[in-house]
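What you see is part of a larger complex, with each chain still in position.
So that you can tell them apart, the chains are marked A and B in the order they are listed, and the count of residues begins at 1 in each.
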Amino acid sequence: MSGRQKDELEGVTLLGNQGTKYEVEYNPGILEVFENQHPNRDYFVKFNCPEFTSLCPITGQPDFAAIYISYIPDVKMVESKSLKLYLFSFRNHGDFHEDCMNKIMNDLIELMDPRYIEVWGKFTPRGGISIDPYCNYGKTGTKFEQIADHRLMNHDLYPEKIDNR
Amino acid sequence: MSGRQKDELEGVTLLGNQGTKYEVEYNPGILEVFENQHPNRDYFVKFNCPEFTSLCPITGQPDFAAIYISYIPDVKMVESKSLKLYLFSFRNHGDFHEDCMNKIMNDLIELMDPRYIEVWGKFTPRGGISIDPYCNYGKTGTKFEQIADHRLMNHDLYPEKIDNR
């Protein structure tokens, strides 16, 4: 089979592994990386994650969200199965929606040191109101800092229609 | 449970509270804030509020709207249950659509002193015409003033399709 070879996948231990453990306490240590094969190019990778759930820090009630993560890799790239397990680890974690999104972005910056990254969470409503936090980041001292400012300035000029149904 | 702790939630009295009172006369005093844990970052929080109702100031007829509120917090952040109760307090308030949206934005600026905020109301039609006011604001003397101008200039270039059904 042509394509990326085994020895180009060092550090990837979870993908294809039988004994996968699904942690349910917040644990950024689960995250794994592999190497970017196209570091001379700026390009985007987006993860669509519609199966996110955490707990309300006040009431303990489960919250649900779809999370969209987009980033421009530098040297390291997050492996998607480890990302899945990391997001599952919020299952018993209590935090405000706004804090969860910032925390996820901080962890991925810490892990990959990406050129650019953004995280958008779209939660289901409680009491008729839903909350959608969005944060982004560009590597300090690079053009990606300006890109982050530009994308924040133009963020969500067209809010999607919401009717709670 | 990991995450934001109780002592980081001072001033939040309504969330999880049993004896919630649903006021039906306009009352901005209901609004409560908590502290932004990520003040060194510019990020957006959006509230989707499709259950807004007020009264026509001339005829007394109930009006209905979906309201979308987006802001970049500075130090204070509005707590969502108090926002819900505040919006419910328009239930017996009579005002033109345009005035309601400006009033809500003024109250939230007064409450949070945010870096940036915008409010978009999308009302149901009367006599075949519906009205959608949009206002925004950036903190005077900061880059957010320019961001507000930029977003107004690019507002709603793609009006959603409306057929009154």
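The rule is short, and it goes like this: contacts are C-beta pairs under 8 Å (C-beta built on N, C-alpha and C of every residue); 3 or more make two chains touch, one makes a residue touch a chain.
All of these numbers come straight from a predicted model, not from anything done at the bench.
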Wait, 2 copies are placed, so what's the full copy count for the complex?
-> 10
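Criterion: only the chains that are shown with their structure count from here on.
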Cα superposition of chain A on its sequence copy chain B - rotation in ° rounded to nearest 5 | 70
CA centroid of chain A to CA centroid of chain B, Å | 27
Complex interface listing, chain A residues touching chain B = 25-26, 55, 57-60, 92-96, 98-99, 101-102, 125-137, 149, 152-159, 161-164
Considering the complex alone, what residue numbers of chain B touch chain A?
-> 1-5, 9, 12, 15-16, 34, 37-38, 41-51, 66, 68, 70, 72, 77, 80-81, 83-84, 87, 120, 147, 150-151, 154-156, 158, 160
